[in-house]
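Structure first, then comments.
Note that this complex is displayed minus one protein chain, with the remaining chains in position.
Order of writing sets the chain letters: A, B and C. Residues in each chain are counted from 1.
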Amino acid sequence: MSDEYNKQNTPIEAQSSETMSGSSGSTTDIDYVRPAELPEQDLYHGHSFITKWIFCQDAKVIGIQYFLTAVFTGIVGLILSWLMRLQLGFPDLVPFMTAEHYYQFVTMHGMIMVVYFLTALFLGGFGNYLIPLMVGARDMVFPYVNMVSFWMFFIAVCVLMASFFVPGGPTGAGWTLYPPQAILPGSPGSGMGIVLMLISLSLFVIGFTMGGLNYLITILQARTRGMTLMRMPLTIWGIFTATALAMLAFPALLVSCIMMTLDKLLETSFFMPAIVQAGEVLDYGGGSPVLFQHLFWFFGHPEVYIVALPAFGIVSDLISVHARKNIFGYRMMVWAIVGIGALSFFVWAHHMYVSGMNPWFGFFFATTTLIIAVPTALKVYNWIITLFRANIRMNTVMLFCLGFIVTFVNGGITGIFLGNVAVDIPLSDTYFVIAHFHMVMGIAPLMVIMGAVYHWFPLVTGRMLSEKLGKWHFWFTFLGAYSIYFPMHYLGFIGVPRRYFEMYDSPYVTSATGMNEFITVAALIVGASQFIFIYNIVTSLRLGKPAGKNPWKANSLEWLTSEVPPVHGNFGEKLPVVHRWPYDFNVPGAKEDYITQTTPPSEVINAEVEKT
Amino acid sequence: MHPGFIFLAVIVGSVLFHIFTPWWWTDIASNWGAMDDTINLTFWIGGGVFILVCLFMVYCILKFSYKEGRKVEYKPEDHKLEKILTIATTIGVIALLAPGLIVYNNYINVPKNALHVEVMAWQWGWQYRLPGEDGKLGTAQVIKISDENPFGINLDDPYGKDDILIQSDELHLKTNRPVKILLKSIDVLHNFYVPQFRSKMDAIPGIVTYYWFEPNKVGEYEVLCAEYCGVGHYAMRATVIVDSDENYENWINEQETFSSLIAKQNNKLEITRIAKNNN
Amino acid sequence: MDETQNKEQANSTHKIGIYLWIWGLLFVLSFFSYMVDWFAFQGLLRWSLILVFMFLKAGLIMAFFMHLFWERYALVNVLLWPMTAIACFIALMAAEAQYTVFTRLLYFFIGG
Partner (left out) sequence: MSDNTLNNLPDGFKGMSHDMSSDQTAFKGVQWGKVMMWIFLLSDTFIFSCFLISYMKGRASTVVDWPNTSQVFSLHVGDVPVPLLLIAIMTFVLITSSGTMALAVKFGYEKNRKMCAWLILATAIGGLTFVGMQAFEWSKLIHEGVRPWENPFGAKQFGSFFFMITGFHGTHVSIGVIFLFIFARKTFRGDFDTGKRGYFTTMKSNYVAIEILGLYWHFVDLVWVFIFAFFYLW
């Protein structure tokens, strides 16, 4: 075997130049890939409807289950945002809207969108569907655990939704759930609502841990022959790093949930100092609310990247495929993803500059936060350099990628405002913050999700989505969302604080009434235009143009399955063998404008491929 | 129409919106002009980068949209370019960070001559405590709060006796005198925020937080609570009035001290006792 | 998976002596850390002894009982590097606790 090793380590170019000079016997050598280390995976094939579609162990079905559940919660979140916007733009229009309801909607909207929608969609949905396909595995490594993971998530969603119907309603503590107000009577839903929220989050963490272990180990230990880490599509790198972050960040959330549940139910004083509420001395003492904020943001900041990194990865792949050009600086992209992920554990308290923590922390966290800006900026450069001298298909997928770049750059730059401590002080807790994070981790990842749906829909269903409807959907969504959040920054400049049920006679805000009305109308339109998307999906499921194999002429393994849509086990008789990275588009000397990952070097002898 | 033009319109529209916007900073009324400067610096550098990146993107999609057989560049890596971009970005980031840290250093180091003002927040309102002639605030604890002792001042602390108590949401400050705001909450998180002063800080139960500023414009300002604190959050307002020296002296001389409050209450108790005895 | 299992076997069938040695060492170290309390050492000495014994015990358990000493470096590094985040968290929370107790004492009790 040691000489087999030598073979593998021999540079491929050296051999291919040899073959080009005519030695015919070595064609097999340049195609050499190390033999399989592991035997074929033992899979459980479902037979009945229940084992095939409900308690299913196939990662693809689990991915779709995650996707649909997450989209359902997303629609709930969308409706809540409409109600909030109506109140802000046109107070007194919604008859049942009280301050209690408003704050409950704010809270549930935030929590649903961040955790139950985006996280679950990217990692549970795209992760489950794409990881085994893209790394060339038959399935996730622990299919049973994967199934339990989804059902845990499902129960978590049920518990969350149940909190709408308990006495007092869902919690209205803001999505950050800061104590003491989260569990004191002054906030809506501080009874059963907050308890159910904490239980639901804990269940989510448990379920996610099960799924996350699967994603990590499938990527680390179950890749196909020839698939080195540096040949993985950036989608997988993004999902991988995000999952790793989740495995290390969710513990902090779990711990803070447990401690707050105890504070609520057993009246312990982890986060509760001595408190006098409504003239009454409460039975608490000695705790520290700032501790909760630290724990929460130790989870919360990586959480931002849990949402952002898969988006970075997916958008890189989409841009490369539809610009028909290799992604620029692949290595740097990978290291940027990993670096951002690692750094994200050292920046959490930039959410707490005005929280009353030890003021000296400001220096540390401002510095680490702005360091993160460097790899992030490099990623943006690489995306646009990829577009340079490319051959760009202006289809819906590409439009969403471009929309992502615009919104992400905008939101990223406002992030530099908020990361730099002295700049943050006047802006924090104002609408500037809302505009910033909706732009950067709301709209930007959503653009990617929608682009990804248009991109992979043909793979999942075997039919194309309608391009015409897709373009309408894109322009409504992009222009609408941009005109919601771009002007909103200026509300923050005025100093309008966030989480205000109504502004009434405040001198600052009278000038903002018009803008609030405009934003509300835009929000209603953007929300409504999502129904174009849903209509497109539903009709295309049956009436869409059949896609055939590899309609986008992509290189990565998920398009190279024996059947489209792929069946359980993914790759038919034999697992694919990988010879190159997935970005060999328009290689000089090659006949076609793409070379799939499985194409052996001997078939594209004239192509001047760079070694990967 | 080529989508590139719509993206171009979005960028131009953003710039125009900025030029013609009626919504911008409130006029500053404190010493934190440096904060506005750092924001403007970030705004111009950041805005410049945003426009450049987006224009380059628009150029690319206009120039290189799909044409069968177009010659495409195959260049996976360009170390020189990547290095230049990394260094340029790093320099830009340092240029933004350094002034920010200098301003922040001023923000957390309070001048020695600052007047201490305790702001006590509760659901949902404000009250204030100023030091008396000794220039020092007495220690206080939340659990000692009662009708007779609205600030929970420790009775055995001599510094507390002459503290000036303001049980209204209207606070007066002297112009051109630095104030150190000591924030205290008796129930949940709050935040004492006056947009014109630019500075803000949360009030947290269990500890005392602080920040400082120097009001430099006479006038009346609205205080907003900037940290979500329950149902009444949006209605939790107060007023800060920045006075000239003379008006400030007049105002402060009218306020009640802790010892006079105690005396008054003792009086009241005495009267009720006598009244009871007479019955 | 048979072959990899063979590898495991090669890895894990170390001489029984190693396990017994480590086992013995763990007892001794536990005894020592108990003695720290018994003799009621105080201050810096107490803390350094507690930490030294703690890390020695933890290290022995991880290295030999959990076989980390014999695992491939790739795994070892993946497992140990994330601890820097925890170290950072500990350091900052220690500073935060100091600050909290300082403001509490200053404004609630001592004053001046």
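Going forward, a residue touches a chain if its C-beta (ideal position, glycine included) is under 8 Å from a C-beta of that chain, and two chains touch if they have at least 3 such contacts.
Please read these numbers as outputs of a predicted model, since none were measured by experiment.
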Touched by the hidden chain, restricted to displayed chains: A, C
Touch with the omitted chain, as defined above, among A:83, A:166 or A:262: A:262
Given A:168, A:185, A:285 or A:551, the one touching the chain that is not displayed: A:285
Where the unshown chain meets chain A, residue by residue: 1-2, 5, 33-38, 42, 44, 141-142, 144-145, 209, 213, 216-217, 220-231, 247-248, 250-252, 254-256, 258-259, 262, 266-270, 283, 285-288, 291, 294-295, 298, 578
Those residues of chain C which, in the complete complex, touch the missing chain: 1, 3-10, 12-14, 16, 19-20, 22-23, 26-27, 30, 33-34, 36-38, 40, 46, 50-51, 53-54, 57-58, 61-62, 64-67, 71-75, 77-79, 82-83, 86, 89-90, 93-94, 96-98, 100-101, 104-105, 108-109
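Operating definition for what follows: only the chains that are shown with their structure count from here on.
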Which two chains share the largest set of C-beta contact pairs: A-B
Distance between chain centroids, defined by C-alpha means - chain A, chain B (Å): 33
Residue numbers of chain B (touch at least two other chains): 141, 206-207, 209
Contacts with two or more other chains, residues of chain C listed in rising order: 100
For the chain C and chain B complex, residues of the former touching the latter: 100, 103-104, 106-112
Residue ranges of chain C touching chain A (in the complex, touch as defined): 1-2, 4, 82, 85, 88-89, 92-93, 95-96, 98-100
Complex contact set, residues of chain A against chain C: 37-39, 248, 288, 290-291, 294, 298, 345-346, 349, 357-358, 360-361, 364
